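In what follows, a single structure is set out as structure tokens and then discussed.
Shown here: the complex without one of its protein chains, the others still in place.
Chain naming follows the written order as A and B, and within any one chain the residues start at number 1.
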Amino acid sequence: MITRRYLMVRSAYAVATTFVAIIINFLLPRIIPGNPAVTILLTNFHYLPPGKVKLLEQEFGLTNSSMLYQFERYLVELFHGNLGISYYYYPETVSQVIGTHLPWTLFLLGTSISLSSVLGVITGRMLGFRAGSKTESATSTIFIGLTSLPFFWFAIILILLFAVEVPLFPVGGVFYILDTPGLNFKYISSIAYHAALPILTIVATTFPAFALTMRNTMANQNKEDYILMAKAKGLPERIISKKYAGRNAVLPVATHIILAFGYIVAGAFFVEVVFSYKGIGYVLYEAVTTKDYPLIDGIFLMITVTVIIANFLADLLYAVLDPRVELR
Amino acid sequence: MFSESGILHEIWSNGKARFGMIVFIIFAIIGIFGHFIYPYSPKATFVIWQPPTFAHVFGTDYEGHDVLSQFLYGTGVSLYVGASVALISVAIGTMVGMLSGYYGGIVDNIFMRFVDILLIMPTFPLLVILAAYLPPTNNTTILILSLLSWPFMSRVIRSQVLTLKERPFIKAAVISGMKGFTIIRKEILDHLMPLIIINAVYLLVGAIVAQAGLAFFGLGDLTSINWGTMLYYAQSEDAIVYAAWWWILPPGIAIAIIGIGANIFGNGITEIFGKRSGGA
Partner (left out) sequence: MNEVLLSIRNLNATYNADSNRSIHAIRDLNIDVLRGEVLALVGESGSGKSTMGLSILRLIESPHEIKGNITFNGVDEQVSVFDLDPYKIREFRWKKVAMVFQSAMNILNPVMRVEAQFIDTFEAHGIIDDYDKRINHYLELAGLGKKVRRLYPHELSGGMKQRVNIALALSCEPELLIADEPTTALDVVVQREVLYELRRLKEELNLTIIFITHDLGVASSIADRIAVFYAGRIVEINKKDEITNNPMHPYSKLLLSTAITLKTDKDSVLTQLEGTPPDLSVEIKGCSFYPRCPVRENACKSFTPNDQAKGEWVECIKPGAMNLKEVDNPRGERR
């Protein structure tokens, strides 16, 4: 149940963390010794392109005015959604770049997290029922192995196997350039075709961890008193495993999924890079390799705030699932 | 209570923990002696894109470097980064966790609010932005990873200290007039050992993966040879297109093995100490 106190404390943390992120975003370009505009241009282009210094200085809000005034200007711009202009995508603004590429990342993440949660709960429940058997311990060991693999490496191996050695899937991209975007079958199937391996990577490296959590809680459900009570009441097996064991075992898994959220987002970014999948992660990679600082800053802020909000919402959802939730 | 050697002995007697230890020992040997046993200089160049041969057991990369030599050399660098991060975060995390848990009150409040915020903050974007602005060296990477790793550690330590505080032997020490710091050093630290070991291992492996990830993303010192930069160049120089699996497999498999080692080691440690203290 969501009490007012719970809501207030949770949102206070979300706001405080967002504020810290904003401050980091504001300070980092400013605490680097020397004129960041010059430093950045020198490390980047090894000479000072005419006009660029001024442009960059304005970009950072670097005038001779006080820090406080600069911060104020920065906040005002931020609230108008102005994150500056991208170097690499010039003359597009950072907000425009994010706006174009974010949907692909959301699509990738949404699909993967749903699939991986459902798969994790189902396989975990099966493992829980067979806890102690040979099949179970073998599967669990494989799962531990899968959770230890880095996303990007697994992605590379999948490409190597299923796009290069056996060319079943495309090596990269979001859809075929020749397809016309729109609600036509060819376009949509092209999207699904390109997203298959990236999604497979994310799901395969995340669902085993959820399954292991589910297995552990399921295996412990048999020791719970309310399961004994449910049997004593003469409830059918089906109801006990669904409403009693299942419903209670899902709670720790839900916590796990919420905690893993930021990790999965990072994982998706790596996967985008490997598959040249033009979502936000790929753009961030481009920004890093081309030293496109305004774009890096903008994406940092956007992701941080998104993850914070998503976590906040997930916390609320969890409180609905588990009536016992009360905040310290 | 147990001494350091007692712990090691106990760990060694558990099959899972022993497996993990052996994995670490093998990598440590490669890491420390890799510099002496590589067949060629990691920077020497040969024919490019060569599949494995007797002369080049792991083949060569896009510039003709011997992959085995690079791997042996790079293991040392990756382990150095991982171990440094583990050491720093364990030191800070344990200190903060113990002070916070033992003294409570204002100290605890300030530390934990700070930790909470750091924990809510998604790690990866923060890593990227810090690495993008700070000078690209391995030490910067160590610094950034440590900065972001200790909060979780301190949380774990703190909650364990809170339970320990309620145990009779700590209460007895307090009543007998032992000073706070002496209690922390003599009584509490000893009982935290299993927890510290297990977290140190996870931190070590986590840092190795994170460093590799950052390098793969083009951040950190790209002139340094390590598992991460090997994968970075494999990706950016299209090793996939050349199907140069001999270049891609070694660092990835090494990361996976050390990760599996850590997980199994962790399970073993929980088996040993979980039974005894009811929560390691």
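Note that a residue touches a chain if its C-beta (ideal position, glycine included) is under 8 Å from a C-beta of that chain, and two chains touch if they have at least 3 such contacts.
Everything quoted here is computed from the prediction, not taken from an experiment.
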Counting contacts across the entire complex, name the shown chains the missing chain touches. A
Looking at A:Arg73, A:Lys186 or A:Lys233, which residue reaches the missing chain? A:Lys233
Missing-chain contact among A:Lys54, A:Lys186 or A:Arg247 belongs to A:Arg247
Those residues of chain A that touch the unshown chain are 1, 224-226, 228-236, 239, 243-244, 247-248, 251, 321-324
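We take it that only the chains that are shown with their structure count from here on.
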For chain A and chain B, what's the span in angstrom between their mean Cα positions? 23
Quick check on the complex: what are the chain B residues that touch chain A? 116-117, 120-126, 128-130, 132-133, 209, 212-213, 216-219, 231, 234-235, 240-241, 243, 245, 248, 251-252, 255-256, 259-260, 262-264
So, in the complex, the side of chain A touching chain B is made of residues 13-14, 16-17, 20-21, 24-25, 28-29, 32, 144-145, 147-150, 152-153, 156-157, 159-160, 163-165, 171, 262-263, 265-266, 269-270, 273-274, 284-285, 288-289, 291, 293, 296-297, 299-300, 303-304, 307-308, 311
